[in-house]
Every structure is written in structure tokens, then in C-alpha cells.
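Take a look at this one; I'll ask things after.
Yeah, one chain of the complex is gone here, protein chain that is, but the others are all in their spots.
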Amino acid sequence: MVQITTALNERPAHAPRGQRIPVAVLGATGSVGQRFVQLLEHHPWFRLHEAVASERSAGKSYREAAGWKLDTILPDEAGNLRVKELGADLESRLVFSGLDSSVAGEAEELYAGRGCVVVSNSKNHRMGDDVPLLIPELNADHVAAIDQQRRRRGGRGYIVTNPNCSTIGLAMAIAPIERLYGIDQLHVSTMQAISGAGYAGVSSFAILDNVIPYISGEEDKVETEPRKILGHWDGSRFVPAEMRISAQTNRVPTIDGHLMTISLSLRKHDANFLERIREAIETFIGEPQKIGLPSAPRRPLHYIDEPDRPQTRLDRDREHGMAVSVGRLRPCPLLDLRMVALVHNTIRGAAGAAILNAELLEAKGLL
Amino acid sequence: MVQITTALNERPAHAPRGQRIPVAVLGATGSVGQRFVQLLEHHPWFRLHEAVASERSAGKSYREAAGWKLDTILPDEAGNLRVKELGADLESRLVFSGLDSSVAGEAEELYAGRGCVVVSNSKNHRMGDDVPLLIPELNADHVAAIDQQRRRRGGRGYIVTNPNCSTIGLAMAIAPIERLYGIDQLHVSTMQAISGAGYAGVSSFAILDNVIPYISGEEDKVETEPRKILGHWDGSRFVPAEMRISAQTNRVPTIDGHLMTISLSLRKHDANFLERIREAIETFIGEPQKIGLPSAPRRPLHYIDEPDRPQTRLDRDREHGMAVSVGRLRPCPLLDLRMVALVHNTIRGAAGAAILNAELLEAKGLL
Amino acid sequence: MVQITTALNERPAHAPRGQRIPVAVLGATGSVGQRFVQLLEHHPWFRLHEAVASERSAGKSYREAAGWKLDTILPDEAGNLRVKELGADLESRLVFSGLDSSVAGEAEELYAGRGCVVVSNSKNHRMGDDVPLLIPELNADHVAAIDQQRRRRGGRGYIVTNPNCSTIGLAMAIAPIERLYGIDQLHVSTMQAISGAGYAGVSSFAILDNVIPYISGEEDKVETEPRKILGHWDGSRFVPAEMRISAQTNRVPTIDGHLMTISLSLRKHDANFLERIREAIETFIGEPQKIGLPSAPRRPLHYIDEPDRPQTRLDRDREHGMAVSVGRLRPCPLLDLRMVALVHNTIRGAAGAAILNAELLEAKGLL
Partner (left out) sequence: MVQITTALNERPAHAPRGQRIPVAVLGATGSVGQRFVQLLEHHPWFRLHEAVASERSAGKSYREAAGWKLDTILPDEAGNLRVKELGADLESRLVFSGLDSSVAGEAEELYAGRGCVVVSNSKNHRMGDDVPLLIPELNADHVAAIDQQRRRRGGRGYIVTNPNCSTIGLAMAIAPIERLYGIDQLHVSTMQAISGAGYAGVSSFAILDNVIPYISGEEDKVETEPRKILGHWDGSRFVPAEMRISAQTNRVPTIDGHLMTISLSLRKHDANFLERIREAIETFIGEPQKIGLPSAPRRPLHYIDEPDRPQTRLDRDREHGMAVSVGRLRPCPLLDLRMVALVHNTIRGAAGAAILNAELLEAKGLL
């Protein structure tokens, strides 16, 4: 029996429930926005206070405007919210953004300028010079850039972002390898679910019994973002990791979950690199595990032994969709090793990623 | 974030956890068997003690024999069980059967003869003269037949069964109508998920981009079983309800969830029958809700207002898959009313149904 | 090996190829419009001369405007056409309409008023008092209403329509039964492919692993249109057939092909009605077969013996998608008989139906 809950661990939370922080969700009626609303329902630190969407939805109840499309029941508290128009003054200081990139750039600037902490899933500011592109398990220290960003803006507001959904799966899967040996070259070919394109993004006529070997702008993101994530902040700028990536991205008829095949070469080697890498994957933890963030998976990476795993439908929900699954670690005839990775694209790869980012900011006193 | 748990309500359980009843699962490696194992993982009253399967699996670990195919992680406790061969002596007195009908008839007789309480999902004994065909919300009083069955067998063992997966959805959806007005005639056309046929039952080549308007033996079950379920035990035999049913059953490319369109005529009428029926559906509860069985949904029937609901993927998991969803209640140009119903075929329609049956037996002191 | 061609029979055509009639397609870039373009490529009587679409497409090449979505190669002759704007003066006297119903009503009136013969797939004028709702095998004599329509309009132009895609399958499948015995009551439950909703009509997020038990406006069409089709023109008006229909319509994840389960009662009976009906289905032919229309299937109805047929993917392409398949003819516990029918919704159920209508008009000297 499948019980849908938010991914709350049972460890003591840092913030008492009675004082949950009110938050706003920008783009609340879209596919990422609905995931935000779903994941916030039982969140111990945050409370959905404002739903913000386009002019077309403004003034309606969230229930009416959203046409709820997830397989859980829309909570009444959210359903009864009156949707505010994008650009309106907000009462929440913490703002999640699931906006479409056509409007996210300007709107997020606007709210950061008004002093809000904008935790965005949109692509617009990801590569910004002083904008952290966060995966808390990998680069929690990138929040150091916030200071510089605040100084630039002249206020308390700022923007942090999470990476592209495929990038998150890739970057998490290879992070232990990058740390152990350094990665030189990497080929990745993705098989991405349709939910990544939003509710109306992929028509059923386009994708049933089909594969589309193209996703607009996706390959560039997957080739670029991991270098910033796995690089470091040197006090004044982000220094990217040196790895070079070739990405080919494909849309397949699955609902949730981006699966990818990876082949890569290392900068250093030793005799037992496959064994050591596997162990590093299995034991990998990061800041969210150490400080006990409520949405953090116990183990961010699940290595699965069976030769035909991970599989999209069977493994995407591990740790409430917050763990990345890895399998088929084996030698490559051309480079050093090959592997398969899987990420739940709308949870770990989008709304869940942003919420974990906000939890990190709260735990570090940055809200 | 999706958390998979057994459907345990938070009400106090009747049996303390420290003394969980050991149970065996027959056919434990099949699709219904794996659901049994999954649902028993955190069960407050029952504890998986023995996994039983065919000769081919016997002696292997359950992990090896099952090739676990569900989207949750196989619990180690179950995975490490040594599979016993069908026919072997069992230590458990409570036996769940998810056996294929080709072997279920004989095997279930065998274990009932040895004194076991056999709670079966198989079709073989459903129409037996003294075998309850149970849906605890509808006909908990049919357990009265157990006495007679025990006398026939000359021991403490007996068999109870749950209905066919589609029958359960249909019978639950129409039960409040039958009670209010009596049902005369009923047409039902089903759209059934592929999991109903077992893991290897429907090849992907057969069903992708396809509908198959035939499921062997299914129409007969759906036309026959509801009459027994909605009938009564008169002290010596089951007297079937008088309704007549025409069922057309179809396989569609969905994973879980049987959706059905229904049109029916009533024996009695009044001016507000549609409103009264709707209210009866919304307020319907039965024995499991009254006595607080751990797997019981709070509300066995969910009426959904939206004109395009219930939908298979969006609504099958309501109340951990134990609630039946109903919608589109409206007049019929030919009969009295039409409606749509949905049941999770491998939870409420199979393993979950059997577990609820066993809980009823335990609560009534029949184990 | 699958060769895509227009459904040209090998019989001598009535019109020599050298003088193919120039035709326009309204709504040429949509899903029905693209089927028109595909089916006209090798048509012996008609030649695509003008592609008409909305302002957004006007002025572009058809190739650019259409973003061709069918699994055959867009013919260069069509691809290079310059798209005209809806409302523009046309050179063709024969106009096919695949317009969306939001604009079809007015636009078709406009062109009929200008003297064009408008052969429409849209719903707007189907129930018009003097507008034939044609299935040439069933009611070719309904063209008699054209005279009256022309008189009303005061010109040579007029509109004829083809039925809704599901209606066509239903009406064709039951026509031999209606003729033999008369039909009293009929229940139908459909399982409809996503192409019926147009290219962008059903998002993949909405339908993958799902069934939607609702299609806006569809049930009313299926309950109403067959009565007009199977009725007669009495010289001044259409007298509908007396049958009563209850339709429940569902969307399933298939690409093309509407499958439906049917249960019906007869007005008259005899001992061998099932055998006689089956024979009538197998031998059924109509006007298009008698006069050899180029798009006519040799046998409009294919009865398939296997108990699990027709199936959507396996049978939708029979006779190039122009034959309706029927199977599972058997008694009904409630009414007289049950059966399953299948129609290719975008060929026999839409563009192919309209082209066959136009062929009938040409053969009868009405163009």
C-alpha cells in the first residue's frame, strides 16, 4: 500500500513545528509548482503561505487554478489559497520559484531585490557569477557566494538555484569519483521522462511508442552545470572543475525518472579503482546527512547490485525520490569505466532539490 | 515524495506487536505473492514466517527466487527466508494464498485439511457452498458459514476467499445502491491493468499501444461473484442477490488499477435517488471501519466530484490502494443511472483484500 | 514491410487522372488536416491545390507551418504549398474541412455561401436540418437533402458532414443489425485513442499509464448521431431511427483506433438471430462498393473469429484503415447480444470518411 507523504525523516527537526516559516511558491500551478505544494504539505520547517502564478490564475482559488494533476489528494489548506499574481508584494521572505524560464529571470530578480530569499529551480540564474548552483551533498560551501551577491544587490535578498534535473543525477552519481580520482572526460546519454517538460510539454501523440532524440537546450546544461557544481568558490568567483562532458539527451515514454548511461575517464588511476569507486558510492554522505536536514535522504546514492538496475519505474522513488540510484559499474573498452544512474526528475531533480537547498540555508542561518 | 508503507492506521491495534502471528504465503514469488510480502512488512498483527512456492523455487532464498519486481525495496527479513515447497508441512496456522488457479484448488484443500486457516485470493473455492467470499465492508456476517465448513472438514481448518479484482471494485461501488434501492440490471465494461495477469501474464508486444477486448474467464466471474457477495447466508447456504449483470472486460496498457463504466437500473425509485445514492457512497462505512481493522481505509468509497475522475493513475493509490473511487454519477438514457468506479487491482483487489479478510477473522476470534 | 499509400483500389477510376479535381483543405496543419494531405497524395480523382489554416500559419510554406507529424514522408508537392488564411478566396470548388469546431461553423458557412462544396469532418453542422450526415455505405441516399440545402442557400454551394469518429465505428457495426431486426436499446462503452484529440489535445502526463473516463461532448454525439445516420430523409426532413443509446466514452493510451464494447436489444427476434447477424456483417456492402469508389474498402465490415479480437493495434489498419472490425458477437445476459467494434479514428473516422463522402458526391454528379 502506497502512502504518500513528504520526505520527512524522523530525526528531531531544527525548527519547532509551531513556528513554521511561511513561504511563497512562484509558478505554483505548473508541474514543478504542484510538486512544491505537495512536498510542503507536511514540511516541519516551512509552511505554504502564498501561491503565485500568472495573471490568468490570479484571484482564483489554488484548487481551481491548478487543476491538481498529482496522484495525491490536494490538501485543503493549499486548495483554498487565493492565487496572487506574479509581481505582487509578498508576505513571505522565503520564495520558491518553479517559474517557466520565459519569466523566471526577471521575476526572481524582482523578489531578490525586494529582500526575498529566492530558491529557484529555473535555469535563468544558474550560471550567474555569484549565484550558488547548489546540491547540498556536493557543494554546500558554495553558499559563501551569497555574501558577495548580497553586497552586489545592496540588501538581504539573494537567489540560489538548483541544477537541471539531469545534471543533478549526473553530478551526484559522479561526485565520489571526481573526489577520488578526478574525472577527465565523460560521455552521457540520457533517457528522460516526460514530466520534465511540464504538464503540457510533451503531447501524447508525440511520445507514445516513440523516442525523441532531442530536448531543447538540455545538452548544453548537462555539459556545463556539473563543472560549476563540482568546482569551488575561491572567495570571489566560481572556479569550474576541469572535466569535459559530451551529453546526448533523449525523451522516452516514462512518467518520472531520468535514466542515463555514463562512460568516463579518470585523471588518476590505481589497481582497484572500480572497487574503491563502488565503495565510495555506497558510503557517500554530505552536509545534509551530517546536519540532519529534514528532506535529506539517509544515503544520497544507492548502489544496486542486480545487473539490470537501476530501472526507471522500480527505483525512482527510493528515499521518497531524494536518492540517486547507481548501477552497472564496469570497465569501458574505451575509457576507464561505465555506469548507469537514475534520478527522480521532479523530486530530487526539481522541487525536492530546491526544498533541500532552502533547508540548508535555514540550517546555516541564511534565511 | 512517495513513501511506501503498509496501510496501517494509527488507531490502537487489537493484537500487541510483540506477539505478531506468524503467517505463510503460498505462491510467494508471484505477483500477488510479492504484494503479500510487501504489505506484511510492517503489519501490526501478522509476521511473514514462511514463503512457499513451486518446486523450482524451493530451497532458494526468497530474494533469489522472487526476483523482486515491486517498486519498494525487498525487506531483508523476507529476502533471507528459505522458500518452502508447496505441500510441505508449515508452522504457520494462518496461510495466505496467491497461488495460480492451476494448483490453488488442491493445495488450499490440503492446508485447510491440515487445520490451517487459508485466506485465498485464488478463484478456485470462491463459489464453494460453505466458503465465504468476503469483502469485510459488505458481508462480514458471511463468516457464519465457517462453522458449517469446519464441520464438513472435521477440523479447525477452513478456507475463506476474496473476490476477483474487478468484482471487488464493482461490488463495493454498488453496495450502497443495492442496500438503498436494490439493483435489477447492471451493465459493466472494464478497462483493466496488466498487473492483474501476473508478471509474465501480458507480454509487452501484446499490449503496448493496444487494447485487448478479452480476459479469459473474467466476464463470468464479474457476472457471478457480486450476487454471492451481496446476497446473504441463511444459516445453511448462500442466497444470492437477485441482480443480473452483463460484463465486458478489456485489457488496457496501464500498470495498476481497474477502471469500469457502469449502467444500472433500480428495483425501487424515488425522486431524489441520485442525490441519496451519492450521499450513501460518501458516507459508506462497514465492519472494518467500525472495529478499526489495521488495513481498513477510513472511507472505503471516495466519491470524486471532478467530471473526468476517477482516473487510473491519479486515484488508484487512495488510502494506500484500499479505497475504491467512484465518480460521474449521472442519469442513464436507458437505465436509471451511470457511474465510473476504480479499484487498485493488486492491493484492494487482491493481496490487500486477503489481508483485510484475515484481520476480520482475527478480530472475530476465528484464527 | 509497411508501404504507406493512399487507399486506391485497382478498379478503373471514374475520373481520369489527368484531370484531377483541385481541392482545398481547411485546417490543413492540424491532425485531421495532415491526414487529408496524406490521403490525397496519390488520390486518383482529387489533387491538393490549396492548404488553408489560421492567421498564424498563413503565408508560410505548408512544410514549415505543419511541422509534419505523421509517419510517412511529407510529399514535396504539399510541403511547398503556400498556406492561405482562413477566409481567403479559394480557387477550389471542393473544400475539405478539418477545422476546429471553434471556427468551423462560421467558416464552412462562408465557403458554402460562396458556392463551394464543403465536405466537413467538424461537428458544427452535423445535425443541421438539411445537412447530410453521411456514411456512404449506410445512407448514400441522404444526399437528397442537398437540393433543399442549395435552395435555402440560393446557390450551388452546400455542406455535407461525416459523423464523429466513434459514431462511425458504432453506426457501421450495427447497421446490418438495424436493417435485419431493428435495434431498440444499445449500451456502448468506448476506449478511444489519443489522436482523436488532435496533436496537442492530450498531454502525455495526462494519459501515460492512465485511463480518463471522460471526453468532452463525446457521449452526446455518440447517443445522437447514429439515429440521424440510420434514419431516413423523407423528402423534406431527416426522420431519425428509433433506437435509444447510452454511451460512456473513455480515453486510453493508444495512438490510433477507437475500440468499443456494445450490448443491444432487438425489435424483432428469430431463433437464429446471432448466426444471421454474423452473416449479415460478413457480407455487408453498400453504395461505395457497388459503384467502386476509389477509397472504399472491399468489405466495410471485417468479422474476426478469434475470441480476443478485434484489437486496437492489430486491426485498425485493415483495408488501409477504411474497414471497421467486429468480433465477439455473443449473447448478453441482459439484452439480446454483445459485440466489440473497432474503427481507425483518424482514417475511417475522420479524413478518410470525408474523402469517401466527396467521392460519392463526385460519382453522383453533385460536385
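Every chain is named by a letter (A, B and C) in the order it is written, and numbering of its residues begins at 1.
Going forward, contacts are C-beta pairs under 8 Å (C-beta built on N, C-alpha and C of every residue); 3 or more make two chains touch, one makes a residue touch a chain.
Here the structure is a predicted model, which means the values were calculated and not measured.
Q: Touch as defined at the start, partner being the missing chain; which of C:E108, C:D130, C:D209 or C:E287 qualifies?
A: Of the listed residues, the one touching the omitted chain is C:D209.
Q: Given that one chain is not shown, which residue among A:G235, A:P307 or A:G365 touches it?
A: From the options A:G235, A:P307 or A:G365, the contact with the absent chain belongs to A:P307.
Q: On chain C, what residues meet the omitted chain?
A: Interface residues of chain C facing the absent chain: 1-7, 39, 69-73, 208-209, 255, 295, 313-318, 320-322, 347, 352.
Q: If you put the missing chain back, which residues of chain A would it touch?
A: Answer for chain A: residues 185-187, 189, 191, 208-214, 223, 244-246, 248, 250, 252-255, 257, 259, 261, 263, 307-314, 327-328, 332-335, 338, 340 touch the chain left out.
Q: Could you please point out the chain B residues that touch the chain left off the display?
A: These residues touch the chain not displayed: 31, 69, 194-195, 198-209, 253-255.
To be clear about the criterion, only the chains that are shown with their structure count from here on.
Q: Per-chain Cα mean versus the mean over all protein Cα atoms: which chain has them closest together?
A: Of all chains shown, the one whose C-alpha centroid lies nearest the global centroid is B.
Q: Mind checking the centre-to-centre distance between chain B and chain C? Centres are C-alpha means, answer in whole Å.
A: Computed value for the inter-centroid distance: 42 Å.
Q: Could you give the separation in Å between the centres of chain A and chain B, each centre being the mean of its C-alpha atoms?
A: Inter-chain centre distance comes to 39 Å.
Q: Can you list every residue of chain A that touches 2 or more other chains, as numbers and ranges?
A: Residues 69, 208-209, 255 of chain A touch two or more partner chains.
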